[in-house]
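Only one protein chain is missing from this complex, and each of the others stays in its spot.
Residue numbering begins at 1 within each chain, and the chains themselves are lettered A and B in the order written.
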Amino acid sequence: MSYVAIADQVSELHDPQSFITKYVWSQDHKVIAIQYGTTAVLVGLVALVLSGLMRLQLGFPDTFDFIDPNSYLQFVTMHGMIMVIYLLTALLLGGFGNYLIPLMVGARDMVFPFLNMLSYWSYLLSVIILMASFFVPGGPTGAGWTLYPPQAILPGTPGADWGIILMLVSLGVFIVAFTMGGLNYVTTVLQARARGMTLMRMPLSIWGIFVATILGLLAFPALLVSAVMMMFDKVLATSFFMPALVSLGEHSETVGGSPVLFQHLFWFFGHPEVYIVALPAFGMVSDVLSVHARKNIFGYRMMVWAIVAIGGLSFVVWAHHMYVSGMNPTFGFFFATTTLIIAVPTAIKVYNWVLTLWRGNIHMTIPMIFAIGFIFTFTHGGLTGLFLGNVVIDLPLSDTYFVVAHFHMVMGVSPILVLFAAIYHWFPLASGRMFNERLGQLHFWFTFLGTYAVYLPMHYLGFLGVPRRYFAMGNTDFIPESAQTLNSGITVAALIVGLAQIFFIVNIIISIRGGRKCDKNPWNAASLEWLTPDMPPHHGNWGKTLPEVHRWAYDYSVPGAKDDFIPQTTPESEVVKENT
Amino acid sequence: MKLAVVLVLLVVGSIIFHFVSPWWFTPLASNWGSIDFTINLTFWVTGFVFIAVNLFLAYAVYKFRHDKNRKALYEPENQKLEGWLTAITTLGVISLLAPGLVVWNDFVSVPEEADVIEVVGQQWQWGFRYPGKDGKLGDSDSRHVSMENPLGIDPTDEAGQDDIIVLEHEIHLPIDRPVKTLLRSKDVLHDFAVPQFRVKMDLIPGTVSYLWFTPTVDGTFDILCMELCGIAHHAMRGKIVVESVEKYTEWLSTKPTFAETQNGGKGDPIAGQASFAVCGSCHGQQGEGNMAMNAPQLSGQSPWYLRRQLHNYKNGLRGTHKDDIPGQQMASMAAMLQDDVAIKNVVAYIDSLSAPTPSSTFEGDPEHGKSLYVTCGSCHGKQGQGKFSLGAPKLAGMQDWYLKRQINNFKTGLRGVHKKDNYGSQMILMARMLSSDEAVDDVVSYINTL
Partner (left out) sequence: MATEETSTVAKTGSGWQSLVSDWSEDKQTFEIHWGKLMMWIFLLGDTFIFTVFLTGYMNVRMSAVDAWPNPSQVFALTLFGTHLPLILIAIMTFVLITSSGTMAMAVNFGYRRDKTKTMVLMLATAALGVMFVSMQVFEWSKLISEGVRPWANPFGAAQFGSTFFMITGFHGLHVSIGVIYLTIVAIKVKKGHYDKKGYEIVEITGLYWHFVDLVWVFIFAFFYLW
């Protein structure tokens, strides 16, 4: 039948002319990526401020009039939800996915740019709806980012009348947006690669984003459906998740629903979701490490299989969030086993990152130090995951600050460090300029040390048994006074780290205009995105002819070759030999 | 270079932090030493991995830092090495998982001889039920829940009649006897957790979950609700007293059976009128209250609340603090009411009095108060009408000076500190959100507008 592989198509490019089509209603994946990125970072900052407010209450209880149990729970919920969905998922896939995929696989753009554009605008809409919930009567929902029914839609929980509805709608819109983008990412990776770019030659960034997107496409449906059902329960008084109950003295009409069903659906989405934010980070950090260590990524094939394995396994571990949910406890055996199995492929990745540095030639650039920081924090966070995964240990630790510490270590800082590494690493490509080194240093040291100071002590609060989602601990006969001092310490650290993000923002702002113009491929990277005819790449990325790929993305310090890197587009014949 | 050093310091620092930190598991008070064992095992295995991996990382970062006349090694893969690492990790994981599953098996299988008790959660109270003589718990269903039957026990079920009902948040357990707690919720998810026992499990409306443990240490232990259940989640507390079987049985004998709780008759206003004469001398003949005498308005307040407070005064739950002068007066007064019948009667009489609307005695900012009241309203009702099901008294139409003083009493610990005063202790936690005097004035002045 009459069709040509995209890589072989002769493309007729008519660049958009007007400002509007170029930067607003743009269909260029690079512009869309920037739009996604900035929006995500802005909501991220909101979530950051919320975390600051939470910390103020926890660190210095009974001091702030404007934080009461009501608003506290709202802060917690919005903080968690924004960070996980609207910041990380959007920034990693919508932002970096969009920017990197076509450039790294050698395509002119996503296969379906128009859909891609719609994706961003729907995402923006979902963000607006979410933010609107701060201004409706009763404020945003305070049901926790897990939105467990019945409590999420009953009086006695903040925002149980309007907040929750807006939250569900916003999530729905977000899922639509993600699907439109996701279809593009997957199809582009599968069908639009340049000549010679086999799957097994793709940079790990692409592998991470690719698998994460597939996870998303298969996991979000569960969230969508549970959101629809909860909406029914809320608006039409149906009984999907609502058994017969007595809410604040009122007998409910509902009967026969099952709250645990929601938890299963939520976590069937929720667990893959945490890997959706982890895998792209895994991928990008691999590339950053390899480039700046001037050494090929160690065990590339294992790394790919590890990503795929983690992706697959992540669909059969969800109930490890429900060990103490009152579900049939015998499930614990199965889910504990699958959960701990995940440690093995993840371990392989950790080892291979370290072994990539081993006998490398490490340049301590800003992206690199962030990447190395990631290895440290992620190992720590992952290992605490093994506590929680081992079902009996979860018994005392579940719903305490140990869990909070665990997921901030793996999710609240590790992918964040990678994000920063990636932003600094690809900033020259996107802007054609260099960022400010000193500010970058400051940003790293504050964020890395600061976050560790925030999260390490939290584990110990967890060991003590301090519960999460508590407005105030009050007095108990097992928590020593000193715990409060510890909490204040955490708060101070957190506020410092939060403020330190100013270094980053200032750096970006001044560097975009005022940064030193840098020459092409400043890091001497071998992967395709740096090999565009002009930098920053123009619309269509590759000028007249698409690139042709002759090798994998990691030919650094190849013996016999003169330079310490061989671009992917260089055929064997043209490799400049070492003059011995 | 710098980073390598810092990494080492972080590892060392973490180790030091671990050893100096006073924050660790509370001393075990149950049979679940095996859980502590698995935790420690995991801690040391993962701890070792953490140290090993990161020190190696630091060393690599230091040893192979940039040097322009060295070229990195070109080594795509080393399957032998990777194979080994995978194998070792797998072993490590197995060594963690195996013991875990064994212990979990113990947790899942409850011993035959375990005593059964029921824990009922509601926003934001605990309720408890013991099987009584026949050793069987009667059926229950949220449909039966009512003012007289807060646990929703089926009145028609024989097995339920002798069940022992405990509504204060403190229960007692015999030492060294395995207990199986059946967990059920009236409204939303809750979680029954006792850190010293190392166990926790959610309470789910509509189904019954369970857990089991054997208390092994005398003493009092906190019950915390560890599943988010709304605004007062953090204030949903309880206590377990572990003691000798004798003490335990004695304690249990003082608790009413379900049947007994059902035949509580109404009080007799006529009889109550006589005893009220005394009260009237301070509170006013219409129970309208008298600021000069520090005596609050009584008429219009919900009878169940007045009854509870009179009992509290009588039994030393309230009005015992040395700085609570009016409270002490009231305590001595309440002592004059011989028994529950007397209390019921006088309350019945007060209930028959017509309630005047008090005038406000100070200024506040109702607008600001309104926003603060959102939290209060979830228990005391949006209109301040009070909610029996949450044990929250009526606030609307009560005298502002009195409300203000009580809020401050809660904040300063003049009221609600008694171990048995569970509603009081909850109110303490909530009152703390009004950190400034202005806040108190504002919220009270808003309540006045209701």
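In the analysis below, a contact is a pair of C-beta atoms (placed from the backbone, for glycine too) under 8 Å apart; a residue touches a chain by one contact, two chains touch by 3 or more.
Everything numeric in this text was worked out from a predicted model, so none of it was measured.
Only one residue in the set A:Thr21, A:Thr146, A:Thr238 or A:Asn524 touches the chain that does not appear here, and it is A:Thr238. Residue-wise, the contact with the chain that is not shown comes from A:Ser258, picked out of A:Ser26, A:Thr157 or A:Ser258.
Note that of A:Leu45, A:Leu124 or A:Leu218, the residue touching the chain absent from this view is A:Leu218. Along chain A, the points of touch with the absent chain fall at residues 1-3, 5-8, 111-112, 179, 183-184, 186-187, 190-201, 217-218, 220-222, 224-226, 228-229, 232, 236-240, 244, 253-258, 261, 265, 268, 296, 300-301, 550-552, 554-555, 558-561, 566, 572, 575.
Heads up, the rule we're going with is that only the chains that are shown with their structure count from here on.
With each centre defined as the average position of its C-alpha atoms, the distance from chain A to chain B rounds to 36 Å.
Of all residues in chain A, only 61-65, 67-70, 73, 142-144, 148, 150-151, 154-158, 243-249, 251, 256-260, 293-296, 298-302, 324-326, 329-330, 332-333, 336-337, 340-341, 343-344, 347-348, 350-352, 354-355, 357-364, 369, 372-373, 375-376, 379-380, 383-384, 386-387, 390-393, 395-396, 398-400, 449, 452, 456-457, 460-461, 463-465, 467-474, 476-478, 480, 482-483, 486, 554, 556-559, 564 touch chain B in the complex they form.
The part of chain B that touches chain A in the complex is made up of residues 1-3, 6-7, 10, 14, 17, 21-26, 34-35, 38-39, 42-43, 46, 49-50, 53-54, 56-57, 60-61, 64-67, 70-78, 81-82, 85-86, 89-90, 93, 96-97, 100-101, 103-105, 107-108, 122-123, 141-143, 145, 152, 183, 185-189, 191, 193, 195-196, 198-207, 209, 220-222, 224-235, 237, 372, 374-375, 378, 387-390, 425, 428-430, 432-436, 439.
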